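A short worksheet on the structure shown next.
For this depiction, one protein chain was excluded, whereas all remaining protein chains were kept in their positions.
To keep things simple, chains are lettered A, B and C as they appear, and every chain counts its residues starting from 1.
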Amino acid sequence: MISFESDYINGVHPEILKRIIETNNDVEPGYGFDSHTKTAIAMIKEVCCAPDAEVFLATGGTQTNQLVISAVLKSYEGVVAAETGHVGVHEAGAIEYSGHKVLTLPQHEGKIDAGELKSYLETFYADGNHEHMVYPGMVYISHPTEYGSLYSKSELEAISRVCREYKIPLYLDGARLIYGITSSFTDLTLADIAKITDIFYIGGTKAGTLCGEAIVFTKKSMPEHFLTIAKQHGALLAKGRLPGVQFEALFTSGLYLNIGRHANEMKDKLLKILKSFDMKFFYESPTNQQFVIVENSFLRELEKEICVSFWEKYDENHTVVRFATSWSTTEDDLDQLEKILSLKFRNIEISTRNIEISKYRNIDNVTLQK
Amino acid sequence: MISFESDYINGVHPEILKRIIETNNDVEPGYGFDSHTKTAIAMIKEVCCAPDAEVFLATGGTQTNQLVISAVLKSYEGVVAAETGHVGVHEAGAIEYSGHKVLTLPQHEGKIDAGELKSYLETFYADGNHEHMVYPGMVYISHPTEYGSLYSKSELEAISRVCREYKIPLYLDGARLIYGITSSFTDLTLADIAKITDIFYIGGTKAGTLCGEAIVFTKKSMPEHFLTIAKQHGALLAKGRLPGVQFEALFTSGLYLNIGRHANEMKDKLLKILKSFDMKFFYESPTNQQFVIVENSFLRELEKEICVSFWEKYDENHTVVRFATSWSTTEDDLDQLEKILSLKFRNIEISTRNIEISKYRNIDNVTLQK
Amino acid sequence: MISFESDYINGVHPEILKRIIETNNDVEPGYGFDSHTKTAIAMIKEVCCAPDAEVFLATGGTQTNQLVISAVLKSYEGVVAAETGHVGVHEAGAIEYSGHKVLTLPQHEGKIDAGELKSYLETFYADGNHEHMVYPGMVYISHPTEYGSLYSKSELEAISRVCREYKIPLYLDGARLIYGITSSFTDLTLADIAKITDIFYIGGTKAGTLCGEAIVFTKKSMPEHFLTIAKQHGALLAKGRLPGVQFEALFTSGLYLNIGRHANEMKDKLLKILKSFDMKFFYESPTNQQFVIVENSFLRELEKEICVSFWEKYDENHTVVRFATSWSTTEDDLDQLEKILSLKFRNIEISTRNIEISKYRNIDNVTLQK
Partner (left out) sequence: MISFESDYINGVHPEILKRIIETNNDVEPGYGFDSHTKTAIAMIKEVCCAPDAEVFLATGGTQTNQLVISAVLKSYEGVVAAETGHVGVHEAGAIEYSGHKVLTLPQHEGKIDAGELKSYLETFYADGNHEHMVYPGMVYISHPTEYGSLYSKSELEAISRVCREYKIPLYLDGARLIYGITSSFTDLTLADIAKITDIFYIGGTKAGTLCGEAIVFTKKSMPEHFLTIAKQHGALLAKGRLPGVQFEALFTSGLYLNIGRHANEMKDKLLKILKSFDMKFFYESPTNQQFVIVENSFLRELEKEICVSFWEKYDENHTVVRFATSWSTTEDDLDQLEKILSLKFRNIEISTRNIEISKYRNIDNVTLQK
């Protein structure tokens, strides 16, 4: 059965697998002191035009967010995020487990707004009671966001300016960053991101590796004894070569760009197909995730033939589903999708309506469906 | 200068002080094993008609909330609260420091709604991704709320029913509980609250003691080794007699009722005065806290003569201030207030407008002012 | 029944109670912004000859230790303490609850040794694996120790020199500090301690207050936003006047010295009595706590007449008990003790043997009884 369920349904990109095989018998020290990790870090710094950057390779996204945020924040500080931010919604409270509050801002297609951020910070410091409140100690954004949307360069710069005015670091969660920087809708490069943010990570898991996320402290600002902090979080792999070799491969001959571009091309084709059947979009994103509203009865039929991801209940009769493309999506997958939709659509009436991305889905913030 | 700043501006109620003096030379064991603590606990159980209750005396409100919530929740659980709930806004992240998320519901005059609670819980468990989310493990309400509002008996019962359906305990923060149960607008007694909730506390600090909050586990549900847990939080006083003696006095001859009734009578008189000057209310509460909108220039004049509490900026030209009454408020204080207002109001034009309690003040949740 | 159980069996010293009564009707702001707290802080700085010190008044000892240690340490650091240190043994894991390890050094009459501290630090940094270990981030000592022993000035200076060489702060737990500085066996003043340590606290609870410990950051090194950190720990009292007034009284007209001297005089008399009956000492301390080994059958008789504190099992037939004096111990108490011992000793044979203070009691470190 073909699958558009997510961008982590397959194993590892063949080029990366090849490098794992080639280097398998090399004798290497553990804990990130291997030569592949060193090479990968050098490559990342070069690609990011960030000679002062400090890089650490962790294993997964939630681990990375918990590690970075708790290492940077002081005990009395929280992290500011969109109410839809992954850290506040779908990480099972990993940030709170490390002792810190996620302070939420309204989301706009998954993004925060520089003006609202500034207004929040002004209000916070103007409040006579702010000593009894959690201090904003970092701004977290995801790019692409949880809905696949992208910040423009000017939007990112505006947020960064507010952060610098208030002296709080800007951290960008790049779990799907390669799909962002290769989108035809972006004006942001890795070098831009390294320049504008204070910390970001380049996701491996959703970009074709088996695991691994590359954390980039862009301005020599890696917290002291970060390796020890990582160890304390259970985030230090004995075989550090595992993420090391994979990131080495990802940044060799621009593989990360090829993967990103391929997924975006597949996305373009996917969009064309979905639109040709007049599907209604919950959110049509500029990157590899697309959110479509389907009737429940139609979804039941569809799921007999293809895998998609349940996103949320839309209303009594409709559901939001996610289609994702990745390095492993093929032209053939899309041809099959088109064929299946053609067959299904002959028999099933579709009733959907367009809708603005709305707040009610963010269950942890619980602005309930009215 | 007369003060309506808060209900903790004075020392201790004279009757309680008398008891401290009387018992001062008694030799008593430490850590809550003294005779006064035992008597106080027996009195509280009797007043609450809760023979199965288990009671612990802590020192302050934030400490109590952190202690109770973290002792009851499992690591993967959070506490559900109104977006204006003290635990989520003004406790400097004490709940998150103990590892738990505050999951917010909309507030209505500071209260949560049983229907919205149920809807949130239904949606949570319906969500295919809820294993990646923080589980709702307890419901927190304050009564009176942070705005002085009160749940009716039927409202409290409705919330309790939802909690029991989902098998999560209902915890009531009673920092100002004595002002609630003695309000002429309530149909809830201490016995009702002990019956309907699973845990609650009776605040001492704001009710005339120097410190101390009595935590009541209403149904033999005090977590095992709670004394050790309290010690671990730094919440176990060596001289446990200090809260013990004070709660003993508070529950002798109905002193807690007298204090509550007096403060509510003073509140009635306060309201009458404020209304006679056509002051605009941000929220007119049924208990000892009143929230009034004043012009900034007027506020500057007023503060030369009396102390009130800055609550929040209302708009560019207006401020919300709180007036609080307590056991220590006198008729004379109110006469002076009336006199001062008479003098001030001759010279200053007031421009305020009525307004629904609105969300934007809850800065930690940051639904920003539009 | 007369009691030597502890130094917190009575209420509050009459002079302090008098000040509580006098100031009870004053209107004061909350959270430590009251005038009494300000005065107390000024007095403490003066007495300590520490014009640059920053002072915070907390409620109890375990709370203070958790607050100070977690506020100062980085996440990857632990606190170094004697294996008998209160923080590692009798605080129910409060330090670990805040995320930090207690790193133990051998104890010598409850004290650590500067040479062993240095050797530990050298070995730590020499270890090739120290990045996988908890970094020593602070040295904790108690003075008097848990056994009533005292550091000499030169011992304290030697420890301080090691700390400064390794750039880690020296923190002195002074729960019973007033009994230390007024002992006839000490050459350390409050001013010396303020000069030699980085942080210390002056205990109130065991010195005659109802509660309250004065934390002194001796060199302008109070962590930023310490009030917020205290709030987050539930350690910020709404009625900050409660510790404020008490410390104000304690430092008025040298009351703290009078209390300390009185307790030490009573201790001298106590020692004389115990020795006159040829009691065997587990540890004969220079301060207000004395540890005596008694036969179990004798103890059972004794406890019918006086209260002492069980300390630990000595062997099958003997028990270590603690006698404590305090501000509330009277000549009459001691006369009665002498009388009771005279009566008891006629009938009961005593069999004890002298013993070096030994390690096996430190149950958390479990160097078991062989």
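One rule holds for everything that comes next: a residue touches a chain if its C-beta (ideal position, glycine included) is under 8 Å from a C-beta of that chain, and two chains touch if they have at least 3 such contacts.
Quick caveat, the model's predicted, so the values are computed rather than measured.
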Among C:G99, C:P144 or C:G212, residue touching the chain not depicted: C:G99
Of A:L17, A:L257 or A:L299, the one touching the omitted chain in the full complex: A:L17
Residue of C:G11, C:G30, C:G78 or C:P223 touching the missing chain in the full complex: C:G78
Residue among C:D26, C:E116 or C:E155 touching the omitted chain: C:E116
Per the touch definition above, residue among C:M133, C:A191 or C:I340 touching the missing chain: C:M133
Residue numbers in chain A that touch the chain omitted from display: 1, 3, 5-6, 8-12, 14, 17, 20-21, 23-30, 59-67, 91-94, 97, 205-206, 210-211, 228-229, 231-239, 241-242, 307, 328
Contact footprint on chain C, counting only the chain that is left out: 75-76, 78, 80, 89-93, 96-97, 99-106, 116, 119-120, 123-124, 126-129, 131-134, 310, 312-313, 363-369
Residue numbers in chain B that touch the chain omitted from display: 70-71, 74-76, 99, 131-133, 135, 224-225, 227-229, 231-232
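Heads up, the rule we're going with is that only the chains that are shown with their structure count from here on.
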Chain pair bearing the highest count of C-beta contacts: B-C
Chain located farthest away, centre of chain A as origin (C-alpha): C
Centre-of-Cα separation between chain B and chain A, whole angstrom: 41
Rounded Å distance, chain A centre to chain C centre (Cα mean): 51
Residues of chain C whose C-beta touches two or more other chains: 228-229, 231-232
